[in-house]
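One chain of protein is taken out of this complex; the other chains stay put.
By letter and in written order, the chains are A, B and C; residue numbering begins at 1 in each of them.
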Amino acid sequence: MSDFQSFDFRTKFGSRYFPSPIFTASGCAGSGKELSQFFDLDELGAVVTKSIAVKPRSGRATPRMAETPSGMLNSIGLQGPGIDQFLADDIPWLQSKGARVIVSISGETIEEYATLARKLRGINALFGIEVNISCPNVENRGLVFSCDPVASRAVIEAVRRNIGGDYPIIAKLSPDVTDIVSIAKEVVSAGADGLALINTLLGMVIDIDAARPKLAGVTGGLSGPAIRPVAVRAIFQVHAALPNIPILGMGGVTSGRDALEMIFAGASGVSIGTATFGNPTAAIRVKEELLGLLQSKGFKSLKDAIGVAHG
Amino acid sequence: MSDFQSFDFRTKFGSRYFPSPIFTASGCAGSGKELSQFFDLDELGAVVTKSIAVKPRSGRATPRMAETPSGMLNSIGLQGPGIDQFLADDIPWLQSKGARVIVSISGETIEEYATLARKLRGINALFGIEVNISCPNVENRGLVFSCDPVASRAVIEAVRRNIGGDYPIIAKLSPDVTDIVSIAKEVVSAGADGLALINTLLGMVIDIDAARPKLAGVTGGLSGPAIRPVAVRAIFQVHAALPNIPILGMGGVTSGRDALEMIFAGASGVSIGTATFGNPTAAIRVKEELLGLLQSKGFKSLKDAIGVAHG
Amino acid sequence: MNINPRAIQKSVEVLSNKKVGSYHHMVFSVGEMALHAKPGNFVAIAVGGNSSAMVLRRAFAIYRASDRGNFGGTIELVVAAHGSGSRWLSERAIHDRVDMVGPLGTAFGIPTEPVSALLVGGGYGSAPLFGLAEVLKQRGCRVDIVLGASNANKIYAPLEGKRSVNTMTLTTEDGGAGVKGRVTDVLPQLIEKHNTEIIYSCGPMAMLEAVDIIAQRFEILHQCAVEESMACGIGVCMTCVIPLKNDAGVIKMQRSCIEGPVVDGSKVIWGSSRQIPSGTWGHQSLGVQNHE
Partner (left out) sequence: MNINPRAIQKSVEVLSNKKVGSYHHMVFSVGEMALHAKPGNFVAIAVGGNSSAMVLRRAFAIYRASDRGNFGGTIELVVAAHGSGSRWLSERAIHDRVDMVGPLGTAFGIPTEPVSALLVGGGYGSAPLFGLAEVLKQRGCRVDIVLGASNANKIYAPLEGKRSVNTMTLTTEDGGAGVKGRVTDVLPQLIEKHNTEIIYSCGPMAMLEAVDIIAQRFEILHQCAVEESMACGIGVCMTCVIPLKNDAGVIKMQRSCIEGPVVDGSKVIWGSSRQIPSGTWGHQSLGVQNHE
């Protein structure tokens, strides 16, 4: 085991400190209960919940997944119980385990995001809100919010207005845009304290035996090591443009080396998604390897390592 | 060996027929001379050349590549001898080998594309022009042409005006855009006969030992099986919107099954890029496997298989 | 209360790997993982080794688990080389190690009374049924088994397995062994003949559905082990869902790795691949859907 004492592994988003920079990725850690059989959730910097909607959602039909070279497609369709049941069941349980919770929220209209923010207001246990704006906007022909600077701004402003208090707001962006830096600037000026980079890339697999799309939902989100170079690039570009905004990096991280790539590129924290499917203890492995690497390279704190690849 | 007689393996771009739908991908087959040691170039539907510029280019400094999970980054910087030397040396040699040649062209200004088109005018041996518009436009802050519908249109119009004759013009698009369908529509209405989908995704790798970007050019283009789901999605979306425009699909194809995915998604031809680096005879393997698959599925012609995944 | 309450993750050694018909019978030294394994449970295995392009786990039903013996705890699997991951697993040699998580999922419910049970397996779906037969026998049940496949090579029916059952019937679609036809062709007679009170089934979804129709016709209990594509096996990815009716009659998309693989056949809304059954809790009929 590495020596935590002599090394400052903390990271900060908005006004909140987290004891370690390794978080789960939204939608990749269930309710927390599934993983707590394998490790203590308070070993993580934070648990980021599956994106929660206002109402219950069945999600999409199966098949919902396809494995791809060094990655996978998913098409879950934001299955979940809706915010009320989520607040009643999941949050108290996570709190009881000492987990620091970041709630990810998703809406189909600006008003839904506002409603979700209002419902989260005053929940002291929260360490932050991740605003998943890679969702189709039903009021604008299904165009994904984060593909549109105006809609992205409107969502973050609505959340900021309704949340109250000092929860950090982390805006999660889609990489499927021509200019991710301009979207990042937009949401930061609208009040986001941090950015989560990246959500999945839109992809597709054809089942050649059935001669139709493999997924019932036709397209799906591509995640896993395959997309890591795209994630590192997005983090690097955004950190260069907004060096003072903390970034939660994600996309294919499976080892401490991968996490360090993102931190050197400018991430203040790293979320573990798909890697957990291949290895339930992936997040703990990444955490320990990262700590070992940082110490062996002579860093005294995580903070000193953030963005060093920018020279 | 499969039975070519009973199966119509031909494909068509613009007015030209090609005896097989398997082409090389631009920048992944050298001058042709390197591969002709391993197979006869006329076994390919066409050889697509490295994108050629008006003037000689040294390309970027090394390191120019990084292997990534199921993919690679490259940062060649369009190294090449310039159009005049290329026409004097490479074209006659390819012709002498019976290769059907598609010349890929790249420019930094609209005028450069026009110049290249003029220089190619009247070269009878040509089977087509692939217009690589995933290039930075020096007249517009380095914004890549294919990220900008207006610039994309201008390039294709300039090529169309200057090329004369009936060479098929294939516009090659970047996947790094918010809406690839709208770019596709733009270039088709500007006169493109076909579309090449996709060019590489912008990516980056950090060398964690040196704490700096691995590539001398900082960012690079991500290719290989990792990006195949993105390519299939782009082909599917564009074919749905423009069912009569032939698409040359590419991105991570290494087997006949991969090629068939693209054809079912809507591609009329498939280019083999990165797979050739791992296996000099990859294109021939793909061609033979694809033919076998199509026949075993009871298709009588390639044409019948194009786009069948659209139901 | 945790989910996956008895699961552990462990690097386990291959003790044996033998080809049997179309399958590989593999034995792993798993230590304490064998302790809580019950018939119906499965394990999830990482495939491909370092620098593999395969990022997801593969699920395999536990064929037999033993916590005694020369090697401490062992778990046995019957592996069909289907795609690249299962092929990789089937190629492991003695002393190789694989990363295994288990035991996972629900187990077959065991009746408290000695009843007449009919076990129905399709292909490698027979794997969990032999362990189940042993337990049922110990409880004094009558156990009949029907195993079907497209051809004889695809029926997994080890000699020692026969000891735990009263009768064994085979069906093959090509007639190469046993009765020519499908398992469901022989079920009605067997049910009548043996006064079957409960059916246990494991195999392809289409077979389970056909078995369930018969079970409902005869109004007997039906426990089936379903199979949906799984990415994680531990309940965190939500890819493996099937629509299940709960006691209140509400249909919810439930994870087959947590609420299953063994479920009550009468609770399953069959034939709902590629569509959400109408009336499912939270079903949105909107055109635009989020993909995550």
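We adopt the following convention: a residue touches a chain if its C-beta (ideal position, glycine included) is under 8 Å from a C-beta of that chain, and two chains touch if they have at least 3 such contacts.
Quick caveat: nothing in here was measured; it's all calculated off a predicted structure.
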Legend entry - Hidden partner chain, touching residue among B:S6, B:S58, B:N244 or B:S296: B:S58
Legend entry - Full-complex contact with the absent chain, from B:S20, B:S75, B:T115 or B:S271: B:S75
Inset, instruction - Could I get the residues of subunit C that touch the absent chain, sorted low to high? - result: 48, 50-54, 84-85, 88
Legend entry - Residues in subunit A touching the chain absent from view: 69-70, 225
Legend entry - subunit B residues touching the omitted chain (full complex): 27-31, 33-38, 50-51, 55-65, 67, 69-72, 74-82, 106, 108, 132, 134-136, 138, 141-142, 199-200, 202, 216-217, 219-221, 224-225, 274-281
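The working rule: only the chains that are shown with their structure count from here on.
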Legend entry - Centroid-based (C-alpha) most distant chain relative to subunit C: B
Legend entry - Two chains sharing the most contacts, counting C-beta pairs only: A-C
Inset, instruction - Return the chain label for which the distance between chain Cα mean and whole-protein Cα mean is smallest. - result: A
Legend entry - Approximate Å spacing (C-alpha centroids) for the pair subunit A, subunit B: 34
Legend entry - Gap in Å, rounded to a whole number, between the CA centres of subunit C and subunit B: 46
Inset, instruction - Enumerate the residues of subunit C that touch no fewer than two other chains. - result: 53
Legend entry - Contacts with 2+ other chains: residues of subunit A: 69-71, 202, 219-220, 224-225
